[in-house]
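A protein chain is absent from this complex, but the other protein chains hold their places.
Chain lettering (A, B and C) follows the sequence in which the chains are written, and residue indices restart at 1 in each chain.
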Amino acid sequence: MRRDIVLRVIAKLLIPFMLLFALYVQFHGDLGPGGGFQAGVIIAASIIFYTIIFGLPEARRLLPEWIVETMVASGVLIYAGVGVLGILLGGNYLDYFVLDHDPVHGQHRGIFWIEVGVAVTVSGVMLKIFYMFAGRRRDEDNG
Amino acid sequence: MTLEHLPALQVVLPLISAPLIVLVRRRWFAWALAVLVSWISLAIAVTLFLEVGRTGVITYAIGNWPPPWGIEYRVDALNSFVLVLVSFTAAVVAPYARISIAAELPREQAYLLFAMFCLCLAGLLGITITGDMFNIFVFLEIASLSTYVMIALGQRRKALVAAYQYLIMGTIGATFYVIGIGLLYLMTGTLNIADLAGRLRDVGEIRPLLAAFAFITVGIGLKLALFPLHQWLPNAYAFAPSVVTAFLSATATKVSVYVLIRFYFTIFGTSILFAALPTDEVLLVLSIAGIVTASLVAVFQQDLKRMFAYSSVAQIGYITLGLSLANEAGLTGSIVHLLNHGVTKGAIFLLIGGIALRCGAVTFDRLRGIGRRMPLTAFGLVIGGLSLVGIPGTAGFITKWYLVLAAIERGYWWLVAVIVASSLIALGYVWRFVEAAYLSPPDERSVKQGEAPASMLGFAWVLVIACVYFGLDTSFSVGAAREAAVLLIGGAR
Amino acid sequence: MMAIVVLAMINQRNLFAVVVLGGIYSFLMATVLVALDAVDVAMTEASVGAGISTVLLLGALYLTRGEEAKHAPRRLIPLVVSIAVGLALVYGSLGLPAFSDPKAPIHTHVVPRYLNDTLKETGVPNAVTSVLASYRGYDTLGETTVVFTAGAGVIALLRRRRRVREEDDK
Partner (left out) sequence: MSLASHYSYWVTIFLMIAGLYIVIARGNLVKKLIGLGIFQTSVYLLYIAPGKLIGGTAPIVAEGFRTYSNPLPHVLILTAIVVGVATLALGLAIVVRIREAYGTIEEDEILAQDRREEEQV
């Protein structure tokens, strides 16, 4: 599959749009359906697509394992960190009201950041799991 | 400022430490952080416990949304007690784990096991402290998923199968629980436990309540290995890494019992349900069947860990027995047994971990003569065993004392006989260990091995001493349990 | 439709086919969810059920084996158990408020504040997002942690190990 020029070109064309769509889903979650989780899944899907077309080594060069593992952990940290920030600024845990002078703005900011956290962890985990499964396959083939 | 945020920090600190461990990826860091976090958790839990004793129920609105719109943390006499139990066990197990984990797991997995340990701790604490039904489910899943992983990391390949079976059973259990709370939600429109209890009083339609009750009981019953839903437990305990077994046996099932108590007394207690149902009788019969069967099976096990795993199923039977009696003494017995059994089994499994380190396996033929080569370990195990039997002077005796009192109060004299008889069976399996350890010639394969490393032995003995201490001085354990029991019965019927 | 797909899944022994049917099932489920106004849920179900789950299952099947072994499964007991569970739910559901009853407790208690005040209190018109991220944001933190747990767990389970672990088993 890796040498099929049509697939490669289509993939190159499509993947940026998939990522763009993921961003749209991420930031449009306030108004329409969608949010961090869905965006995370789409991001992961686009990279998985890339992996299927170009092969695992290529994908690992583009997005090394350690970055993915960092994503896995940092998403949760961002989310939990927003909560701790709430305490530090004098509110309760996960209190977004105190994140800004204007409570509604604070809410906005809080929701924005936790959605980012969700997306980062979700895409990281999905990708990592895929890498794990795919990597398993390759090693078995080699004996 | 920090004092009022303790309920949130209780759960969030272990939760945050897990991704930190994954980020740093160093085993020593993972271990140090796990120890630190579990000790801080213990400090927080004790503070909360004292605060509750002084001022009554503490509530904490997460995100500053008032309940029932937001999620509320609610600490009262019952769950502050469970919090202390869970974090105390964690605080003892975590420092013990360093050598044991290093011996049983490859380097690149060890740090992840500590991450799972922190997540499991966060999950269990989260289940205990929250005042929201759905939040219980979420944290139940955190605790469960991390538990599956920890079990699957056991050394033998059977650990994988045990973990898989537990995953299936646990997920069915959790889904049942979700169905149950779904029905409750459809009937009342709320997820907050306190709010729910109030609104259920006005619900006149009994059928959905009944179904919800059944689903929740079966779901949580799967999690707490209530007989006959216990099949997953012996394998899971037997093949998990020793540290994990010790931690789970002392905490995971106990937290599930807590959830059951919470639903029975705080939520369903106020509804029209109990008048219509023979719940107590059913639970009573299941408990007795569980105690007797599991004890008998335990006697015939060849593997020490498996034997004590079956013994756990039996001991859970005692806890639910107290619940089914549903009077103050019975409930006190149940709640105090959460602590007593937790401490006892924790001690036993930690000591077994030491044996596993030195002898490789913990089957009875390997154990022969262990009393001479590992005197402290063997002696500790004997004390733990006696506590399971319920010899006066150990923690187990206190529980049985209250259960007998409760049975007499209800006029169930035959039940007293059952309790005594089951204790004799327990004596049977403990005696098998004594016989192997002290009265048999040593196993030639492991002659030269000596006592377990000091750090492991020391922390295991902390629990052994606790086990004796709670048998002699009951002011903390029974005092707290009785307070919780009075609260539950007062609030319920 | 969903019923047919599920029945086919029960009988199909080729696991690849089962996985594909599972994907179809998820899309159908998503359609039903849209019909029930749950657009967020539908979107998630479509991407998770038909997307990620299928990929994971196919990946796992590649590593294991595609065919289910042929042997007579014990049919009776599982059927009895599952039907008993179903009956319990039937029994319970008979007492529930009827479909689309605006006076049911779930529509009158707690929720009105989410709908009426979401703009005023959080500035987010999508009530699902505001409940998810703010009112019940703590659940979502838990949910993210569950995902994280699964991820870290898979890393722990599938990472290549250097030490031979079979010594004990042989």
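Assume contacts are C-beta pairs under 8 Å (C-beta built on N, C-alpha and C of every residue); 3 or more make two chains touch, one makes a residue touch a chain.
Being a predicted model, the structure only gives us computed values, none of them experimental.
In the full complex, the chain left out of view touches A, B, C. Here one chain is not drawn; of B:Thr175, B:Asn327 or B:Ser455, the residue touching it is B:Thr175.
Contact residues of chain B toward the unshown chain are 134, 137-138, 141, 145, 148-149, 152, 157-158, 160-161, 163-164, 167-168, 171-172, 174-175, 178-179, 182, 185-186, 191, 363.
Contact residues of chain C toward the unshown chain are 2-3, 6-7, 9-10, 15, 18-19, 22, 25-26, 29, 32-33, 36-41, 44-45, 48-49, 52-53, 56-57, 59-61, 63-65, 68-69, 71, 73-75, 77-79, 81-83, 85-86, 89-90, 93-94, 96-100, 102, 104, 106-107, 110-111, 114-115, 118-119, 125-128, 131-132, 136, 139-140, 142-143, 146-147, 149-151, 153-154, 157-158, 169.
On the side of chain A, the interface with the absent chain consists of residues 31-33, 37, 125, 129, 132-133, 136, using the contact rule stated above.
Here is the rule we go by: only the chains that are shown with their structure count from here on.
Interchain contacts join each chain to each other chain, per the touch definition above. Centre-to-centre, using mean CA coordinates, chain B is 28 Å away from chain C. For chain A, residues touching at least two other chains, in rising order: 69, 72-73, 76, 80, 83, 93-94, 96. Within chain B, contacts with two or more other chains are made by residues 15, 18-19, 22, 62-63. Those residues of chain A lying in contact with chain B across their complex are 69-70, 72-74, 76-77, 80-81, 83-84, 86-87, 90-97. For chain B in complex with chain A, the touching residues are 1, 5, 8-9, 12, 15-16, 18-20, 22-23, 25, 60-64. Of all residues in chain C, only 88-89, 91-97, 104-111, 113-114, 134-139, 141-143, 145-146, 148-150, 152-153, 155-157, 159, 161-163, 165-166, 168-169 touch chain B in the complex they form.
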